[in-house]
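Apart from one protein chain that is not included, each protein chain of the complex appears where it belongs.
For chain A:
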């Protein structure tokens, strides 16, 4: 049993914590169409990670990521609020600017390539008990933040005009959700890296949406998918490298399995809605 090996057990525990937060948060990212924003956040956290690492080693990494993530959440919310730029354009500007700063910073180091790979793709197998504890604290904060604002966030996403009419401040709700996404990126960045974390946020919810139209079910299915992909990905990368001598990073194996789950579920989407509509004639729709 490979998960009796301590570092494999720790990797699995870390994945389980990430599954717990990425499932529900991913649903909001999906319905709010924030996929690109979360992608931007993963890139903008990158220079923070590098600066944190240069200043304080592995311990400084999370602090750097946290500062960069929160800063981007504020900047992105402000940029999209003023309407000076379209959501897409302003997000892309912030994304590329911050990412290049990160690359410039990391390229000054002699161990450039190895460092870059660590920041971009994470190190799931070297997760320490302390890292797990930190992820657990972040996960608790994220879940509480989400629970507090879940209803207003849902209304704002579905019907912004009605949310404003009900007295909710749209700007603060947008900032709240962006901060939640930033915290998820921070929590996941050491284990799966800045590039792959976006997969944990987007693919599970998108895959779950293929088989259900219930928000709570989407969150639950998303969590289960990440758990299953985490377990399967770790197992595959272990088996590939130990039994067959093929080097396969565990985080990429996890993400690949998520993609496979999405592709497998894809045909279900085309079947379900058409079946539902076919059952009712146009006359029944008019009531």
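Going forward, a contact is a pair of C-beta atoms (placed from the backbone, for glycine too) under 8 Å apart; a residue touches a chain by one contact, two chains touch by 3 or more; residues count from 1.
We take it that contacts and distances are computed from a predicted model.
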| item | value |
| --- | --- |
| Name under which UniProt lists the unshown chain, selected from "Ferrous iron transport protein B", "Insulinase family protein", "Manganese ABC transporter ATP-binding protein" or "Heme exporter protein C" | "Manganese ABC transporter ATP-binding protein" |
| Candidates A:55, A:117 or A:166 - the one touching the absent chain | A:166 |
| Residue, one of A:155, A:220 or A:248, that touches the chain absent here | A:155 |
| Selected residue (touches chain absent from view) among A:215, A:234 or A:253 | A:215 |
| Where the unshown chain meets chain A, residue by residue | 31, 148-149, 151-152, 154-155, 157-159, 161-162, 164-167, 209, 212-215, 218, 276-277, 285-287 |
